[in-house]
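For this depiction, one protein chain was excluded, whereas all remaining protein chains were kept in their positions.
This part shows chain A:
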Amino acid sequence: MNPVNYLYLAALLFTIGATGVLIRRNAIVVFMCIELMLNACNLAFVVFSRMHGNLDGQIIAFFTMVVAAAEVVVGLAIIVSLFRSRHSASVDDASLMKL
């Protein structure tokens, strides 16, 4: 098997995540799809690192993970406060800046 197949898998996962962001209405599920896309990118980085024979790709993937962790913390806090004010986690309901 050619290791390029990992890249195809990463592309597929990224596509599924992007489609999920467009399709789903629930803010939490949308957020999970974003995480899926980030993970697909990480896989691509790791495979590129193996391809080029240096560890820079793994470092970038590591930074992506750290940033994703920070992003999840803030994003979920935003979802919780949205839910408190609107009693719904649907992204369609949050069409106004202010209630």
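Here is the rule we use: a contact is a pair of C-beta atoms (placed from the backbone, for glycine too) under 8 Å apart; a residue touches a chain by one contact, two chains touch by 3 or more; residues count from 1.
Methods note: contacts and distances are computed from a predicted model.
Colleague: Hey, which one's the missing chain according to UniProt: "NADH-quinone oxidoreductase subunit J", "Succinate dehydrogenase hydrophobic membrane anchor subunit", "PadR family transcriptional regulator" or "ABC transporter permease"?
Modeller: UniProt protein name of the non-displayed chain: "NADH-quinone oxidoreductase subunit J".
Colleague: Which chain A residues touch the hidden chain?
Modeller: 1-9, 11-20, 22-26, 28-29, 31-33, 35-36, 39, 42-43, 46-47, 49-56, 58-59, 61-63, 65-74, 76-81, 83-84, 87-90, 92
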